[in-house]
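Sharing a structure below in structure tokens format, with a few things to ask.
A single protein chain has been omitted from the complex, and every remaining protein chain is retained in its original position.
Think of it as A, B and C in the order they're written, each chain with its own count starting at 1.
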Amino acid sequence: MIEKREYELFIGPNHAGISGNYSLHLTLEGDKIIKAKTDAGYLHRGFEKLMEERLFIQNIAIVCRICVPDPDPNEENYARAIEEIAGIEVPERGKYIRTLVLELARLASHLFTFGGHAGSIGLYSLPNWTVADRDRIMELFEELTGGRVYHIFILPGGVRRDIPKGFKKRVMEVMDYLEKRLPEYDDLFFENAIFIKRSKGIGIMTPEQAITWGATGPNIRACGIPADIRKDDPYEAYPYIDFEIPTRTEGDAYARAMVRRAEFVQSINIVRQVIENMPEGPVWNKIPNPLKWKVPAGDAYVRTESSKGEFAYYLVSNGGQKPYRVHVRGASVTHGVHILENLLVGARIEDASQIMFSLDACPPEIDR
Amino acid sequence: MEYKTENEIIKEIKKVFKQAKCSIKKERRIEVILNKRNIMEFALRMQKNWDFPHLSAISCVDWIDEKQFELVYHFWSYNKKVLVSAKIRIPREKEPHTDSIASLWQPAKFFERDIHEMFGVVFDGNNELEKYILTDWDGPPPMRKDFITREFALNFYSYREYNPEWLQEIIKQGDKND
Amino acid sequence: MEEKLTQRSVWEKILNKLRKRSLWMLHYCTGCGAIELPPTMTARFDMERFGITPMVTPRQADILLITGYLSAKTLKRVILTYEQMQAPKWVVGFGSCTINGGMYWNSYATIKKLDRYVPVEIYIAGCMPRPEAIINSFNVLIQRIDEGKANSWKDYYENYDYYKKNQEAVLGKFDTLVDIKDDAKKFNIV
Partner (left out) sequence: MSTILWIVFYPIIAFIIGLFMLGYARKFTARVQRRYGPPWHQLIFDIVKLMSKKTNISHGYMHDIAIMMLLGGTLLTLLFIPVPGFHYFAQYGDMLVIMYIILIPSLGMALGVGETANPNGSIGISRALMMLAGYDVAFALSFIGMAMLNHTTSMYQLMLIQQQHGISSWGIVVNPFLGIAALIALQGMMGEKPFEVFIAPHEIATGPMVEMGGKYLGIMMIQHCIGVFLEITIFINLFLGGAKNWIELIVKLFVVFTVLLSVNAVFGRFRTDDAVRFMWKIPVAFAIIGLLIVIL
């Protein structure tokens, strides 16, 4: 009988193959992973506790710092939760600008994930291209909101300021530029023989598993289930925009990458539609004096489709000046923990980092 | 009758759980207040008969004045496109016990472990309730209302003393005119 | 920590002239500022022009970036990593979170003042510093190495007890398998 010798390998917090500060504790036999246990908590700052000690208006600055690659769904969730409880109505133009910011954030985050996925299989040319193109979107954000990554732009009641003159033209230019770049990404990465060989059949999730394990976003759409919060539970200006939800059926790392690529194309045409038929009018519905503002008692569960999946906030207010309880349900809470552990079993060391990047698990969302 | 699907769901719930208080908060949002004993059965029916396959989240709210924890289970149905938030109340003791639904729902494993860490609620039936995020933390469950993070931080960590002259003058002017 | 200028032999000067152009940065994103590292490393801001490339293991790295806040759990790993790095090593603190706790000043989980635990060479201002600020700080570090003023790493060897006391105040007793005092004597740093 061959004597089985298992050994442990820490793909620790300090590792290039892990996106962010996160660690996997793997039990291996040769190259095959037998048992995987994730270990989070390295980025824990206790957001939910900090938010309970700040006024409603003060939380706007801290809320976007929860998830780093894709900060805008946080602001959107927080603002919409307050609007739902307090019954504030957002003007039409405000909704359109919010949708514009959310879609630009999705584009930037997808470009980042393309680079991460390519880096995990050794193709370091694609991260250089995609992150450089992502900087074009960062410049748009900088012009609109003043900040490259953290925008603090979506406030309860609308958005902080209207879009500057000439901004629409520049957004259209960047969209055309990204669309022109996509075929080059295809040649280098999406149709690269080695990427296809490396990612097909890795981390396969069947549709039933995807539902029972609680996958959301691109990961569930890669298993053939067209579940997208922008269509199922529409918010902001999404009901007035027509776009499809791309899905694939294989449910493996390749399918997830291709779904993100198709979503990238969809987001470009959403941004174009938002820019074309953006109504005139105010962008912010004045809320009472923010320093003494008491949000009426009540609770709201608000969901947004972030680039990583379903991002939800459960906000409870007891009529005081500070939120009584904010529960942040990050998208990677299911992807990065149990789904990653299940998919790693049986995989090999080479695919460990690729599976994590294909699931797009973002550790700050797990630790909050 | 513009909330057609929502009312159908409430009728179904009412059929089984007579004393559950159901209300439609807004389109696609239903709130159900249950007794803590039948949350296990409610979750089972949600998954098996009423086609709510997605457990979005389990949130825990610490009502310190009423000495109770409130657990809110958010279920979402892909076909009916409705979110049902089931709320139960458990007493706020040192280690309150409640039934775990981790056997039915895999995402519940993370949420229950998280609530156990942050609030100290023990879920019977979930054997993975060890420390996950706060492994290097030996203080009380931090998310409870009686734990004040500001006080803890001020005396546990040390800050950089920073009072240059220009700041002291401003403080002095401030003391003079108020 | 005044500028301890070692007696600058000619050989040391020449070494510094050459040494300053090759700094290997540890690929370890400890906090939220790490999202500005890829743009600094890749095509647009390209820090490889200054000879700065990301390296994966602490043994090969010279710069340890503490990018933003540092939770207590990460602090233990950062100390283990810092002690594994080879001697002329520098810590660069990103953003206001490493200076005085930044936005998480009242958080129970993050540390507030970085240089109580590891000697810090350079702080970069900004609540997530921009890529230009990061490259500017690397240039300042290169200049300090050139003038031989970048000696914060000697501080760790000289008053190791001060750092050890602060570390154990937050993390409790833990052993890092690296005997700093013995290394200091062996490689005659002190």
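Operating definition for what follows: a residue touches a chain if its C-beta (ideal position, glycine included) is under 8 Å from a C-beta of that chain, and two chains touch if they have at least 3 such contacts.
Everything numeric in this text was worked out from a predicted model, so none of it was measured.
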Key: Partner chains on view for the chain not depicted   = A, C
Key: Per the touch definition above, residue among C:Arg19, C:Lys149 or C:Lys164 touching the missing chain   = C:Arg19
Key: Residue of A:Ile34, A:Ile152 or A:Leu188 touching the missing chain in the full complex   = A:Leu188
Inquiry  = By the contact criterion defined above, which parts of subunit A meet the unshown chain? Give residue numbers in ascending order.
reply    = 7, 9, 15-17, 31, 118-125, 128-129, 132, 188, 192, 194-195, 197-198, 348-353
Ask   = Going by the touch rule given at the top, which residues of subunit C touch the chain that is not shown?
value = 15, 18-19, 21-23, 27, 42-44, 46, 48-49, 51, 53, 55-57, 59-60, 62, 85-88, 183, 186-187, 189
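Definition applied: only the chains that are shown with their structure count from here on.
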Cα-centroid distance, subunit A relative to subunit C, in whole angstrom = 30
Inquiry  = Can you work out the whole-Å distance between the CA centroids of subunit A and subunit B?
reply    = 22
Key: Interface hub residues of subunit A, defined as touching at least two other chains   = 41, 44, 46, 49-50, 53, 367
Remark   = Residues of subunit B that touch two or more other chains sit at 134-136, 142, 147, 149-150
Contact set on subunit A toward subunit C in their complex = 12-16, 20-21, 41-46, 49-50, 53, 61-62, 65, 68-69, 112, 115, 127-129, 131-132, 134-135, 138, 148-150, 364, 367
Request  = Give every residue of subunit B touching subunit C within the complex, in rising order.
outcome  = 134-137, 139, 142, 147, 149-150, 152-154, 156-160, 162
Note = Listed in rising order, the residues of subunit C that touch subunit B in the complex are 72-73, 76, 99-101, 105-109, 111-113, 116, 170-171
